[in-house]
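Everything on this sheet refers to the single structure shown next.
And now, chain A:
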Amino acid sequence: MAVLEAQEVTAGYGDAVIVERISVKVEAGEIVAVVGPNGSGKSTFLKSLLGLVRRFCGRILFEGRDITAFPAWRIARAGIGYVPQVNNVFPNLSVVENLQMGAYFRQDKGGIQADCSEILEMFPELKRRSRFRAETLSGGERQLLAIGRALMGRPQVLLLDEPLAFLSPKTAALILRQLAAIKERGIGLLLVEQKTFLALEAADYGYLLSEGRCLMEGRGSALLADASLRERFLGLRKEV
Partner candidate 1 sequence: MDPLFYIADTLVFAGIFALLTLSLNLEYGFTGLGNFGKVAFFMAGAYTYAVMASAHMPCYLCLIGAGLAAGLIGFLITFPVLRLREDYLAIVTLSFGEILRITIKAQEGIAGGVQGIVVPGAFAPFTDSVRLLALANIGLVLFCLLFTFLLVQLLTHSPYGRILRGIREDETAMQAIGKNTVIYKAGALATGSVIAGVAGGLFAQYISFIDPYMFLPLVTFFVWIMLILGGPGNNWGALLGGLTVELINRGTRIAKDYLSLPVDPNNLQFILFGMLIILFLLYRPQGLLPEGPVKTAARKEVLRWRSSLPTGS
Partner candidate 2 sequence: MEILVADRLIKDFGGLRVLNEASLTVTEGTITGLVGPNGSGKTTFFNVLYGLLKPDGGSIHFRGEPITGLPPYRIYRKGMALGFQIPRLISRLTVLDNLLLAVRQEDGTGLGTALFARRHWQEKEKGLTYKAREILELVELAPLALKPAGELSGGQRKLLEIGRALMADPVMLLLDEPAAGVNPVLGRKIYATLERLQREKGLTFLVIEHRLEMLLDFAHYVYLMDAGRIVLAGKPAEVIAHPDFYTIYAGESYQWLS
């Protein structure tokens, strides 16, 4: 059974439909990438899974359970972690407090503490600054903190909104390595990404969105090999 499954989701803002009948499946320990050009509705789709935008129809199943009607905070508690693209930390809280907020709904004090130190070990960049307020961190460090915060809730699946945007290639590579490590822990990852090449290379499975609809799906490497996709959406001029 897929850990997270979206069935024919149609969503948007107000009366405007942004994405139409999108179905996506994420298995445990798998990276799924949703790629597509600007304005294709990737982020809106992600937010629709979290109950942050209006859903017109479709169902969202988490471990087989229908969570379509849940409010955002209950979806988080069910085991879906989310890393937004911008505004992804609590600026006025320290790094450690940010991590604690990720475990807000957990009751096991000892476990929270253990997870907190584990994540700080995992991201040495954060450990150095653990007592600083998050607003003093750089963009890349914030992205790491946001991922760490989401992991503190011990999610079964992690949703990431353009985790590589605005990052230098070096930091992007670091983030991708961390995502691979998270995947090894049996967590399913769903990432929405504009950097199509990097995302599909890292992903086990990919979906290509355009103008609110799913154009193509398949294994990451298979999508990458598709010539028409390369030309239309990657804008790559060099042969790789």
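Inclusion criterion for the candidates: all candidates are chains of the complex that A comes from, given by their letters.
General observations
The rule we apply is simple: a contact is a pair of C-beta atoms (placed from the backbone, for glycine too) under 8 Å apart; a residue touches a chain by one contact, two chains touch by 3 or more; residues count from 1.
The model shown is predicted, which means the values in this text are computed figures rather than measured ones.
As listed, 1 or 2 are all part of this complex, and the one touching chain A is 2.
Residues 37-39, 136-141, 165-174, 176, 194, 197-198, 201, 233-238, 240 of chain A touch candidate 2 in their complex.
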